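One protein chain is absent from this view; the other protein chains keep their places.
After this line comes chain A, so read on.
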Amino acid sequence: MSAILEMRGITKTFPGVKALDNVNITVKAGEIHALVGENGAGKSTLMKVLSGVYPYGSYSGSIIYEGEERRFSGISDSEALGIIIIHQELALVPLLSIAENIFLGNEQARYGVIDWSSAFARTRELLRIVGLNESPETLVTNLGVGKQQLVEIAKALSKKVKLLILDEPTASLNETDSDALLNLLLQFKAQGISSILISHKLNEISKVADSITVLRDGGTVETLDCRAEAISEDRIIRGMVGRTMEDRYPKREPKIGEVIFQVENWSAYHPIHNHVQVVKNVSLNIRRGEIVGIAGLMGAGRTELAMSLFGRSYGQNISGRVLLHGREIDVSTVGKAVANRIAYATEDRKTYGLVLAEDIRKNVTLANLEGVSKNLVIDDIRELAVANDYRAKMRIRSPSVFQDTVNLSGGNQQKVVLSKWLFSDPEILILDEPTRGIDVGAKYEIYTIINKLADAGKGVLMISSEMPELLGMCDRIYVMNEGSLIAELDVAEASQEKIMHAIVKSGRR
């Protein structure tokens, strides 16, 4: 069987981070090729290189597709050759109909006038192929996620797809929809369409994949051939994880005291779809001086849990109790949560953490302006002293505290966010992906800061998608999946394999 796609020696760097390092992958014509790896292993980046999101020249290495070297300068180039990518976050316009969405940018038109009857006829044909029993005029917003996924696939088919890339297609689908989708892939395979399937659900991969490429830390680990022999999930996990814990985490002697923070039966529902329970009866505790991790895949409900705890910033119909030092506290607004000495540093510091157009000084004091003011008047000098103090303590690298935060690097931005929350003098810090998008050196500094906080007797709840980070930093790890805490592991007994197994097991149910 000949190869439809070969990516050779792909290396892609972002400022300070090597996202892909000499990655090789070969997809044979008419196969289902699975791409697996942990969050941040480089799967999505690799697919963005392939589809032209990162144009030729922004990476090194070569892409050979249908026997020729290709230099895509944008998505339209790769799409023209039949490479279609369906992203995890669906790219449909909710208030347009199925037909309009399918032919968006590719309208069935003559001289700019759309031929609706032909568009509808073709849409019906495509919907029949993907097995979606809906009228072409139905608005996409009225469809469930599973059906929207099928619309995306129909859209891909309309573009004469030869290589279909699906990024976590079943992440938000239930069992039946997932099976339908996988069967569709098998059907396509029979028609000679190749696909690349990115998924965390290893059972699905075992079911449909012909070969599996494993990525780890931006590099190719191995390619497994499933046709020759059955590949077990354990085998895949070993490939995904199999790295030794390097000396990437600062040493710390944990001094753990009594339980200071408890959450009991915490539940929250989706802010729009009020029947979807996103956080399901979560109970957890944190002890003085302890760093507690929450592991889980994207969409497991970790951020939703943290944000719903922090002043009900996410979700509705929230129920459950929060206790600090054994006394129930009110966390119903952010103000009250902060007053009760809880802090939450968000995973998305640009959208939720910083006022980017303002300088370091103003961002640092934002959550505790009372701390630098008297009778509502800000004491400039005290504020400046506070900001300078944190700039020095946190080693924020900038010409001065008057530097706008938009101009700082990711690591320094994160330090500003942490400074802000430390200045609010919390006892419990919830850190959501504290090192996302930060280079290795800055990560070490952030880890050091976190360790110091724990040593100062604070309780830290750390959410991270990087398992090694949790294993390297935490004293105890909760594993979360589909809104529930499904396992609690002491770091001494925890391993990436155990965490993955817990997730896979609960996902199978």
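The rule is simple: a residue touches a chain if its C-beta (ideal position, glycine included) is under 8 Å from a C-beta of that chain, and two chains touch if they have at least 3 such contacts; residues count from 1.
Definition applied: contacts and distances are computed from a predicted model.
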| item | value |
| --- | --- |
| The complex's invisible chain, by UniProt name, from "Elongation factor 4", "Xylose transport system permease protein XylH", "ABC transporter membrane subunit YdcU" or "Chitooligosaccharide deacetylase" | "Xylose transport system permease protein XylH" |
| Of A:Val113, A:Ala190, A:Ile272 or A:Val377, the residue in touch with the unshown chain | A:Val377 |
| Residue, one of A:Lys12, A:Arg302, A:Lys362 or A:Arg476, that touches the chain absent here | A:Lys362 |
| Option from A:Lys28, A:Lys159, A:Arg235 or A:Arg395 whose C-beta touches the chain left out | A:Arg395 |
| Touch criterion as defined above, residue of A:Val338, A:Leu408, A:Leu431 or A:Leu471 at the omitted chain | A:Val338 |
| For chain A, residues in touch with the removed chain | 250, 310-311, 313, 333-335, 337-338, 344, 346, 351-358, 362, 366-367, 369-370, 373, 376-378, 380-381, 384-385, 388, 392, 395, 397, 399-400, 402, 420, 424, 441, 444-445, 448 |
